[in-house]
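This part shows chain A:
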Amino acid sequence: MKKLWITLTYLVFIILLIIPLIRIFYGSWAEGWEGFIKALSRPQSLHALQMTGTIVVLVTLINTIFGVMLAIYLVRATWLGPRIKQFLNSLVDLPFAVSPVIGGLMIVLLLGPHTVIGSFFEDSGFKVVYALPGMVLATLFVTFPLMVREVMPVLQEIGSQQEEAASTLGAYSWYTFWKVTWPAIRWGVIYGVVLTVARSMGEFGAVLVVSGNIMNKTQTATTLVYQDVENFNVLAANSVALVLATISIALLLLMEWAKKRKGH
Partner candidate 1 sequence: MHIEVNQLNKHFGDFHAVNNVSFTIEKGRLIGLLGPSGGGKTSILRMLAGLETPDTGDIVFHGKRVNDLPPQERGIGFVFQNYALFKHMTVFDNIAFGLKVKKQPKDQIRERVMSLVELTGLKGFEHRYPHQLSGGQRQRVAFARALAPEPQLLLLDEPFAAIDAKIRQELRTWLKDMIERLGITSIFVTHDQDEAIEVADEIMIINKGRLEQKGTPWDIYKNPQTQFVASFIGESTIVSEVHKLKGFEDASSWAGTKALIRPEYIEVGKTSEFKIISATETGRIKHIHFRGSEWMVEVQVGDVTLITYRSLEKEVLHPGEEVNVLVHRAYLFNDTDSWIMENKLKEDPMPVHI
Partner candidate 2 sequence: MNLMFRSRWWSFGFRSTVMLYFVVLIVLPIIGIYTQSFSSGWEPFWSSVSDPLAWKSVLLTVRLSVIATAINVLIGTMIGWVLIRYKFWGRSILNSLVDLPFALPTAVGGLMILLLLGPNSFVGNIAGRLGFEIVFHEPAIVIAMVFVTFPFVIRAVQPLLEEMDKSEEEAAYTMGASKLRTFFQVILPAILPGIISGGMLAFSRSLAEFGAVVLVAGNIPGKTLIASVFIFGEVESDNPQGAASVSILLLTLSFLILWIVNAIQSRRAGK
């Protein structure tokens, strides 16, 4: 019985995860190293990868800072009533329930060129939708819960006693944060960062809607893969996908490492 279950488990993993991974690797070498390099060195590939990189950096930075602070407020703040805290807490997960396409649509609806705010920004020469700011906003929306949800349980678990102890010893809030709170939540934050990087790198639906997918302008790595597939340029799609998949696996390893450290 035991053997059967283990075999079945291996089968599921091999069919669902391992063979597809191998297929991506193998697919991008269909025309050898040259084809792979050629597909990657197209100007649109380079631009798309650079675009994805920019979004990842910006989103990770903003999401980490605001996520950690919001987590601290939602757990510790005394200036928020418990009911309000509970309400805000339940709002945190909303982006999980929203289809990324809808997330993108929301931003288009609010800030698109036909809206009041959108046209205001447009007139002052600042494009939001179909430009980088909108894409960053969409990705921020999608990745929002990741950091908060990683940090909050850690904060709850360590309790506020250590921080109170620090304050009775004369430490002020910044000092307490760096010396007491931060070391405790550090691995949770790092895990959250890895999740945010993975998600912002891989975000597709929201970005596709917001960016308009304009080649060499607002195209990201994932939307380029989509476009290449639509244009039946499978080899090129494969090459970009291989880069993304490799980074994903590296992130997965990082995730495992952070998870282990977090557990201690």
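How these were chosen: all candidates are chains of the complex that A comes from, given by their letters.
The rule we apply is simple: a residue touches a chain if its C-beta (ideal position, glycine included) is under 8 Å from a C-beta of that chain, and two chains touch if they have at least 3 such contacts; residues count from 1.
Quick caveat, the model's predicted, so the values are computed rather than measured.
K.L.:
Given that all of 1 or 2 sit in the same complex as chain A, name the one that actually touches it.
P.N.:
2
K.L.:
Per the contact definition, I'd like the list of chain A residues that touch candidate 2 in the complex.
P.N.:
1-2, 5-6, 8-10, 12-13, 16-21, 23-24, 27, 66, 69-70, 73, 77, 79, 88, 90-110, 112, 137, 140-141, 144, 173, 195, 198-199, 201-205, 208-209, 221-223, 225-226, 229, 234, 237-238, 241, 244-245, 248-249, 251-253, 255-256
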